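Handing you a structure now.
Every protein chain but one is kept in place in this view of the complex.
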Amino acid sequence: MESDANILPRPLRGIFPPMVTPLLDRDSLDVAGLERLIEHILAGGVHGLFILGTTGEAPSLSYRLRFELVERVCAQVKRRVPVLVGITDTSFVESVNIARKASDAGAQAVVLAPPYYFPAGQAELLEYLKHLTAELPLPLFLYNMPRYTKAIFEPESVRAALDVSGIVGLKDSSGDMVYFHRLQSLLKDRPDFTLLMGPEELLAEAIFLGAHGGVCGGANLVPQLYVDLYHAACSRDVSVAGSLHRKVIQISSTVYSVGRYESSFLKGLKCALSCIGICSDFLAEPFHRFRSAERDIIRRHLDELGITRPRQS
Amino acid sequence: MESDANILPRPLRGIFPPMVTPLLDRDSLDVAGLERLIEHILAGGVHGLFILGTTGEAPSLSYRLRFELVERVCAQVKRRVPVLVGITDTSFVESVNIARKASDAGAQAVVLAPPYYFPAGQAELLEYLKHLTAELPLPLFLYNMPRYTKAIFEPESVRAALDVSGIVGLKDSSGDMVYFHRLQSLLKDRPDFTLLMGPEELLAEAIFLGAHGGVCGGANLVPQLYVDLYHAACSRDVSVAGSLHRKVIQISSTVYSVGRYESSFLKGLKCALSCIGICSDFLAEPFHRFRSAERDIIRRHLDELGITRPRQS
Amino acid sequence: MESDANILPRPLRGIFPPMVTPLLDRDSLDVAGLERLIEHILAGGVHGLFILGTTGEAPSLSYRLRFELVERVCAQVKRRVPVLVGITDTSFVESVNIARKASDAGAQAVVLAPPYYFPAGQAELLEYLKHLTAELPLPLFLYNMPRYTKAIFEPESVRAALDVSGIVGLKDSSGDMVYFHRLQSLLKDRPDFTLLMGPEELLAEAIFLGAHGGVCGGANLVPQLYVDLYHAACSRDVSVAGSLHRKVIQISSTVYSVGRYESSFLKGLKCALSCIGICSDFLAEPFHRFRSAERDIIRRHLDELGITRPRQS
Partner (left out) sequence: MESDANILPRPLRGIFPPMVTPLLDRDSLDVAGLERLIEHILAGGVHGLFILGTTGEAPSLSYRLRFELVERVCAQVKRRVPVLVGITDTSFVESVNIARKASDAGAQAVVLAPPYYFPAGQAELLEYLKHLTAELPLPLFLYNMPRYTKAIFEPESVRAALDVSGIVGLKDSSGDMVYFHRLQSLLKDRPDFTLLMGPEELLAEAIFLGAHGGVCGGANLVPQLYVDLYHAACSRDVSVAGSLHRKVIQISSTVYSVGRYESSFLKGLKCALSCIGICSDFLAEPFHRFRSAERDIIRRHLDELGITRPRQS
């Protein structure tokens, strides 16, 4: 049975929340909050867990803490669902280090955006992927996050990556649906290659038109909403999916939109999790948690949305 | 009956092709091609015609030619469908001049993107809209085209524009579906305010989730495809709509993607129209028509897509 | 003598203020202000006048008004200095129209930035220049203004443009000094090709290292400051030039930096000209003049800078 859980379905389908990293301070995990958060998310019926991504503030964390997180999460999930671990780094060597740690801890796959300091060309990216996959102990998902990494895996590079052993899917957080549809078209003869949508605001349409799932930040907060939306869209129920989609947009327009910085998504999400008693809202530098004025706004938005403290926590 | 045609439905629903401007040279219309193009488009069952937009190369044309085009199009359409005229300009005075010409010629509405030389702030844009609508003889659609105009009507500005008399809708060519969904959410209490999708690659999902129609460049070439997709999406037939959507993506990935410049969309579309005998493929500076190598590629794409010379032309 | 004035020196050396366009409203020149402004500028010892550039709000003006301005300026300058006329436009035909008007009115040269709606590729730009110069009655200066036009004449394109008949110089407003130095290096065997610096903050160093002059917006306000700086830098007096340069930076950090929009340069400059009694501060849409709060700040900055109403106006 354990062996089954360890075999990653191809394609991988469903909702894979990019887990926030509960922190007590810049180098300490909120261990109790982490446990509550994992159980809260799994109780929503999600299909896996993605840690150490952008929503997980991975680049802001020390390697020591990243390693601790990988171990604690894998230990608690106990293969109930696959765990995907972000290994994006500007240093090839450090990416491999985290991947090995993930494999040792029992994770099922790793996820990688382009190195994000130097902007690499597409040919360079492809060579980098070939070198990297040769060193990786786990299957790899590519991850487009051009806003933060300055690079995207262009369609021609994705086509070439299909032939690189060990690359099994792609998560697109570009928000560029024209690009996404072109990828879908490109992948039509490779049904085993997983295509996941990043921004939750685009989940409904991505599933309608053929994507395999989503990596929805809001699924930290209300996992069942995204799971329900996923199932409605899979069964082509435009009416129900549209209604759940509008709820998602409402969360996005309120909880993620307080304050004027780009980080409002992350601050709003952690604040909301704190408001409903799941985990601490501490953010690693360069960010900081919402002060009380913003927290009051978040609390009001949660009330209007009917998002409340879960019974068990 | 004619009077009916002149009353613009609110909201305006359906497919409104952004017509290319057939040219013999930089300051001469291809008059015969223009007539064939209009009849070809209308035969596809579209719900209106949008002239002098980006696809129409409006900014590259002399004012004399723009005026001639407005008159010829209105004269030929003869109110069979509404004609919308682009009045985007860096000069307020010239925008008003075109709007008056459009009204005199019998057009039903005008369409305006932000002035595109100086990047204006949102408060400045809103004041500009208030000054401008006071001078306009026709209802106004806002037009987001941030790639070319450096500015977008941000959600808060759209909310404020709802109270400006004369503004009846918005066409969004940003390609940013998260933005689009936020607009849809914002407009949920104003069902009379028209929301149209620009990029045809996003038409299916826009309609599924509540948009009123699309301004699809490909409807110059194969208008019925977009009309059929519109109807399938309106009736929530995910299967048929998905199939037509994939055809749209195939056109986008082939006909619009020859060559390395951003202008490949425009060059490919005009080249394709020339290949099937509709109109000349001349482009105004700073562009030029495809040379024979690219033209051969376009022809091959059209063959594969089954897009052929219409019988009547 | 008149014939001498009409022959443009090659290279053209000195200070060429990009004249603001005094307006009473969006389509009316402030004729009296225009006369005062021209005399104020010429009294400062400048070497020419550049009208209908970015500082002149050319794209925001109707063609009727642009034509009127060309005629009035040429009539008043009476060949005391060369007049350069901006013909930048998205429409090739309209650029030629303004150039002909400029020639008829007695201007000495025209100035052109790339067409600014569609982003053209370098090969397209070069072809465009070849077509255009064939139609122009006056010598042409290229004009880099990438912030507003989305395109720059890249070094290889400038090298190719050296062989296009009629192109006699380039004004660079990119603010990119590395690019500028590469151009200087490229042009070292063409001492007849004029290279002018746009941003006045970079005038001193441009002249130290070989540029021929500057197109300084601040020379509308205090023309002699820029003329003096030009002469000090030409004579390699680092100490005097440095001192005048610091005055220029002080103007830039105060008069041009009120408010949060990019247009603060233009608003501040027109406001300052109004404060010292030269001309109206009306701005064409999409901008508007400073309200009284900002005007008070400008007035205070002018006091601190010792910029006062000139005696004769």
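Order of writing sets the labels: A, B and C. Residues in every chain begin at 1.
Keep in mind that, in the parts below, a contact is a pair of C-beta atoms (placed from the backbone, for glycine too) under 8 Å apart; a residue touches a chain by one contact, two chains touch by 3 or more.
The structure displayed is predicted, hence computed values, not measured ones.
Student: With touch defined as in the header, list the contact partners of the absent chain among those displayed.
Tutor: Looking at the complete complex, the unshown chain comes into contact with A, C.
Student: Identify the residue among A:P9, A:G45, A:P59 or A:P310 that touches the chain left out of the display.
Tutor: Only one of A:P9, A:G45, A:P59 or A:P310 touches the chain omitted from view, namely A:P59.
Student: For chain C, which residues touch the unseen chain?
Tutor: Contact residues on chain C toward the absent chain are 175-178, 181-182, 184-185, 188, 199, 201-202, 204-205, 208-210, 236, 238-239, 242, 245-246, 249-250, 252-253.
Student: In the complete complex, which positions of chain A touch the hidden chain?
Tutor: Answer for chain A: residues 26-27, 54, 57, 59-65, 90-94, 97, 114-121, 124-125, 127-128, 131-132, 148, 260-263, 284-288 touch the chain left out.
Here is the rule we use: only the chains that are shown with their structure count from here on.
Student: For this assembly, give the contact graph shape among line, ring, star, complete and other.
Tutor: Graph shape, chains as nodes and touching pairs as edges: a line.
Student: Let me have the rounded angstrom distance from the C-alpha centre of chain A over to the C-alpha centre of chain B, please.
Tutor: Roughly 36 Å separates the two chain centres.
Student: Taking each chain's centre as its mean C-alpha position, how far apart are chain A and chain C in Å?
Tutor: Centre separation, chain A to chain C: 51 Å.
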